[in-house]
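Note that one protein chain of the assembly has been removed; the remaining protein chains are unaltered in position.
Order of writing sets the labels: A, B, C, D and E. Residues in every chain begin at 1.
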Amino acid sequence: MFKHDKQLLREVRVERPNPTYAAMLQEQLGGPQGELKAAMQYLSQSFRIKNPKIKDIFLDIAAEELSHMEMVAQTINLLNGHEPNAVNAAVGNIEAHVLSGLNPMLTNASGELWTAAYVNVTGDLVADLLSNIAAEQRAKVVYEYLHRQIDDKYVRETIDFLLNREEAHSVLFRECFKEIEDIGSNRDWGIDQDNRLYFNLSTPGNFVGNSIPNQQPPSFNPPQSH
Amino acid sequence: MFKHDKQLLREVRVERPNPTYAAMLQEQLGGPQGELKAAMQYLSQSFRIKNPKIKDIFLDIAAEELSHMEMVAQTINLLNGHEPNAVNAAVGNIEAHVLSGLNPMLTNASGELWTAAYVNVTGDLVADLLSNIAAEQRAKVVYEYLHRQIDDKYVRETIDFLLNREEAHSVLFRECFKEIEDIGSNRDWGIDQDNRLYFNLSTPGNFVGNSIPNQQPPSFNPPQSH
Amino acid sequence: MFKHDKQLLREVRVERPNPTYAAMLQEQLGGPQGELKAAMQYLSQSFRIKNPKIKDIFLDIAAEELSHMEMVAQTINLLNGHEPNAVNAAVGNIEAHVLSGLNPMLTNASGELWTAAYVNVTGDLVADLLSNIAAEQRAKVVYEYLHRQIDDKYVRETIDFLLNREEAHSVLFRECFKEIEDIGSNRDWGIDQDNRLYFNLSTPGNFVGNSIPNQQPPSFNPPQSH
Amino acid sequence: MFKHDKQLLREVRVERPNPTYAAMLQEQLGGPQGELKAAMQYLSQSFRIKNPKIKDIFLDIAAEELSHMEMVAQTINLLNGHEPNAVNAAVGNIEAHVLSGLNPMLTNASGELWTAAYVNVTGDLVADLLSNIAAEQRAKVVYEYLHRQIDDKYVRETIDFLLNREEAHSVLFRECFKEIEDIGSNRDWGIDQDNRLYFNLSTPGNFVGNSIPNQQPPSFNPPQSH
Amino acid sequence: MFKHDKQLLREVRVERPNPTYAAMLQEQLGGPQGELKAAMQYLSQSFRIKNPKIKDIFLDIAAEELSHMEMVAQTINLLNGHEPNAVNAAVGNIEAHVLSGLNPMLTNASGELWTAAYVNVTGDLVADLLSNIAAEQRAKVVYEYLHRQIDDKYVRETIDFLLNREEAHSVLFRECFKEIEDIGSNRDWGIDQDNRLYFNLSTPGNFVGNSIPNQQPPSFNPPQSH
Partner (left out) sequence: MFKHDKQLLREVRVERPNPTYAAMLQEQLGGPQGELKAAMQYLSQSFRIKNPKIKDIFLDIAAEELSHMEMVAQTINLLNGHEPNAVNAAVGNIEAHVLSGLNPMLTNASGELWTAAYVNVTGDLVADLLSNIAAEQRAKVVYEYLHRQIDDKYVRETIDFLLNREEAHSVLFRECFKEIEDIGSNRDWGIDQDNRLYFNLSTPGNFVGNSIPNQQPPSFNPPQSH
C-alpha cells in the first residue's frame, strides 16, 4: 500500500522562472534515466522478490524515487512560471505551453512520451541488481549534465541532493548484490568453452588476444577489502 | 513524499495458478484503463492544483491507485504460478514466460508496453475532472469484462473490490466538479453562434435538426436533487 | 462510406507565414487532444453502436472532425510558407523542414508521432460518451492555449470556430448521454459497500470523511432543469 | 470536407462468428499495411499537392481507403460475435475481449497500436507516388496472406474485393507518376560519379561488377508500350 | 556474419561545430528515411531471400547503409563539438545535451525514438523491392532538404555522397525488380473486374472517368529501351 505525505522529501525552490530550464529538467521526470523510470523499475522488480531484506530495500528506494519524481515535478512547476508562452522555452519540447497548461508532463526534455520500454525486469535478482546499479549511474550522469547547464542556485541544490541519493541507492543495490551473488543467473557462470573465445571482428585493432582473460562472474568486492 | 506499507490495501488470493488469466489481468496493470494509468494521471494533475481539498482528494486517489496496482500485480504473480511455460498461457502476451521470469509486466493483456500517451493532463480542472470521471467509468467497464471471463472465485472478489473503488472515485471526482464548475474551461461556455450549428455530415439520418439543443456547460447535478 | 468535398468546411487563411505558429498548431492535428484523435475515437466507437440516432450523431461528428483536421492542416500549410528553414521555427518540432517538405505531419507540436493510444473505445456507451465529453473539453482547452499564443488574426478566427464546434459536440454527446444513462455501465452503480469507503492516503488533509457522500451514477441534468 | 454515407462502399457479411479470424483481420484495420494507414498517407500527402488532377485522385483514393476501413471494421465486428471470451480467439491480440467490448480496435493482429510512424510523407510527388505504389503492393500481399488463412466464404469475397481495389489504386498512382516523372526528386537523377560505384560489402558473391549498370530514374513505362 | 573496419566508408569532416546542424542531421541517423532504417529493412528482407544474386545485392546494400550510419553519426559527433549546452542547439531535439553526453542518438531531428514501425518486410520480393525503391527516393529527398539548410562545405560533401549512393541503390533495386517481375505478388495482376472501377469520392473534380486506364503490373522498363 502506498501512502502520500504532502510534505516533499526535501523542499525545492528556484531563483526565478525559466521555461527553458523547465523543458530541460523534464528529462529526469519522464526520460529514460528519470525518476518515474527508476520508481517503476524497482517497484516492478519487487513484486516477485522473496528475500525480505532485499524486498524492503527495493520498496524503500521505489518509494523514494516516487518522492524524487515529486520534487522534480515541483521544480519544473516553479520554473514554468505562470505565462504559457512557447517561445519563452527556447529549446526542447513545448508541451507545457500548448498542451498541459504549464503542468509537468510525463515526457523527456524533447517531448518523447514515457514508455515502459525503459523498464528492465527479468525475475532474476542478479540481473535486476546489475540493471539497477547501471540505472543509478546513468541517472547520476544525467543530473551532472543538467547541473552544468542549469544556472539556478536552488535548482542546482536540488540536483545535488538527487544526484547524491542516486549514489546512495547504488551502494545499497551493491550491498544486496553481495548477499546474493551465488544465486540465479550468476550461479552457472563460465561452464562452457564457447565463452572463452574472442571474435576479432573489428579491424584494425586486436587488443585482447584469442581468448577471454577472466571467467569469474560479476562481483562488487571493492579494492579496500583486500 | 510517498511511503509504502508492505500490507496490501486488501489481501488478494487465487484459487489456483492460471497463466491465461494472468495474461488477461495484465490489462488492468499496464493497459490504457489500468491502475498505473490512473495513478499517473491523478498524480500528474495534482502537481499544479492549488485548491487544498481537491489536491488532497487527487493525491488520496493517486495513492490508492498505486495500491491497487500492487493488488493487481500480486494477483498476476499468483496466477502466473511457478512454471515458465509460454504454452500454458493460451492467449495474450507471453512476456511473463520469455522475458520477465513470471514477474508482472507494465504491459496490457496483449503485450503493448505502457505509454504516457494514456495520461491526460491539461492544467484545467474542469477538463481534468471530466477526464477522470470518464477514466473511472472505463476502468469499471474493463473490470466487468475481466470478471465475466475469469472464473476464479478469489480473483473475482478482488475485481469486485477494485470495480467498486473506481465507482467511489468517480463520485469523489464529481463532488470536486460541483465545487469548481464555474471556473476554468467551463466558464466561457456557449458564447458564440458557431456552437449552435449542426453539421449533418452522415446520411441517411438526421435526428438532430439544424441547431444544437442545449447550451449549458457540463454539470453533474444528479436527478434526485430536482 | 466516406465522401470528400474539396471545399473546406470553413475557409482558412493566415496573415503571413510563421513556421513557429505552424509547429505549435501541429498539436491539434496530431496531438492527443487533436482532430485526428477525435475523428478516430468517434468513428471507432460508432462501429458497434446500434441506436440509430446515436450512431448518426457519432458519425456526423466523426466526419466533422476529419473536416476540422483538414482545416488545421491547411492552416499549418499556409503558416509553413515556402521556405524550408528549420531555424525559422524557433520552437517545437522541425519535421516540416527536414522530413516532410513543409507538409503538415501527423505529430504533436514537439514531434511525437500520433498513436492510437490516444483513442478510448470500450464498447460501453456510457463510458464512451463520458470519454467524448471529456475529450471535447480538453480539445477546447488546448485551442484556448493556442489562441493565446498565436497572434495572427485569421488563425485566431479559425481557432475560435473550432473551439466553438467542440462545445457544440460536447452538448450533443451530453444529449446522447441523457438518452441512455440507465443502460450499460451506469446501470449497476453503487450496489456494494466497498464503494462507500474513503481511503485517506495522503496527509495532512482529510476533507472528505470516511465515507463517500453521494452514490448516484454520473448524469448531466443541468441546473436549470431543477 | 468529409461526408459520410451510412451505406458501406460494398456490403460485407460472414458465414459465422470466428474471433480468431477477427483478430487476424485486425492486421488490415490497424496494421502497417492496413486501410487506416493508406487513408492517412494519401490524405496527408494531398494537403500540399497543387496539380488538380493528382490532388483529386489522391483524395478519391483516401476517401475510398476510409471506406475500406469501415468494411474491414464491420467484418471484424461480425466475426467477433457477441460473446466476450478471450480464449475463443486462439491467436493474436485479445483486446476485443478485455478492453473494447468486441469493438474493432486501431491495432494490428498482435495488438500493436497504430502509429503515424507507418505514414510516409515527403512533400515530393515522385517520392510520395513511389511510396504509394509500394504501399498498395504490400497491402495486396497482406490480403493474400489473410485470404489463404481465413476460411470463410464471405470474408474471402470481401478480401478479394479489397485486394482488387488496391491494384486499381496502384494503377492510378502509376498514371500520376507518368505525368510528373520529370519533376521533383526525379529531375536530378544520376548527375554524379558517386552513384556509379558498387560497393561489394557482402561476400562471397559479386554478381554486379564494380559499377552500377543503369542510371535512368524510376519510370513506369510498361512493356507493351515498346 | 558482420565484420567491422575502423576506416569509414568515406571520411567525413566539418567546417566547425554547430549543434543545430547536428540536431537536424539526426533525421538521417534515426529518422524514418534514415540510414538505420534502410539497413534494418534490407537486412530483414534478406533473411528469407533464396535468389543468390538478389540476396547478395540486398546484403551489400545493407552493409553499406550500416556504413553510412557510421558516417552520419561521426558527422553529428563533430558537429556536436565538446560543449554540452542545450541552448546552443537552437532547434530540434536536445537529447545530445541532456541525455547522451553529445553522443549521436537513435532518434530523428525532433527526438522521436527510432522504431521498427519504419521497416517494411512482406516476404514478397515484388513488394519488398518496390518498398526499397520508394525508400531510397525518400532518403534522397531528405538529404536534399538537409543540404539546402546545412551551410557547411564538408557536411554538404558528405550529404552529396550519401545522396548519390541512395540513387545507386535505387538503380540496383530496379535491376533486381526486372529480374523477378513475373513472380510473387506481381503475377496475378489485374485478373478481376473490381480493379477496373473508379470511385469518384472527392468532388468537385473527376479527371479519370469510370474505369482504370491501365492494368499492367508495376514495371521499370525505362524509356530508352523502347
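The rule is short, and it goes like this: contacts are C-beta pairs under 8 Å (C-beta built on N, C-alpha and C of every residue); 3 or more make two chains touch, one makes a residue touch a chain.
Note that the structure is predicted; figures quoted are calculated from it, not measured.
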Chains in view that touch the one left out, judged over the entire complex: A, B, D, E
Which of A:M40, A:I57 or A:V155 contacts the chain that the document leaves out: A:I57
Which residue of E:K3, E:R16, E:K153 or E:K178 touches the chain not shown here: E:K3
Of B:R48, B:H68 or B:H97, the residue in touch with the unshown chain: B:H97
Touch residues of chain D, complete complex, unshown partner: 20, 23-24, 27, 31-33, 90-93, 108-112, 141-142, 145-146, 148-149, 201-205
Interface with the undisplayed chain - residues on chain B: 1-6, 84-87, 89-91, 93-95, 97-99, 101, 107, 110-113
For chain A, the residues touching the chain missing from this view: 9, 32-33, 52-53, 55-57, 59-60, 62-64, 67, 115, 117-118, 120, 122-124, 126-127, 130-131, 133-134, 137-138, 140-142, 144, 160-161, 164-165, 167-168, 170-172, 174-175, 184-186, 189-190, 192-202, 205-208, 212-216, 218-226
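Keep in mind that, in the parts below, only the chains that are shown with their structure count from here on.
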Chain of greatest Cα-centre distance to chain E: B
Distance between chain centroids, defined by C-alpha means - chain A, chain D (Å): 41
Whole-Å separation of chain centres (CA-atom averages), chain A against chain B: 27
Per-residue overlap in chain C, given as positions that touch at least 2 other chains: 1-6, 9, 32-33, 55-56, 59-60, 62-63, 67, 90-91, 93, 99, 101, 107, 110-113, 115, 117, 122-124, 141-142, 201-202, 205
Pairwise touch network: line, ring, star, complete, or other: other
Touching chain combinations (by label order): A-B, A-C, A-E, B-C, B-D, C-D, C-E, D-E
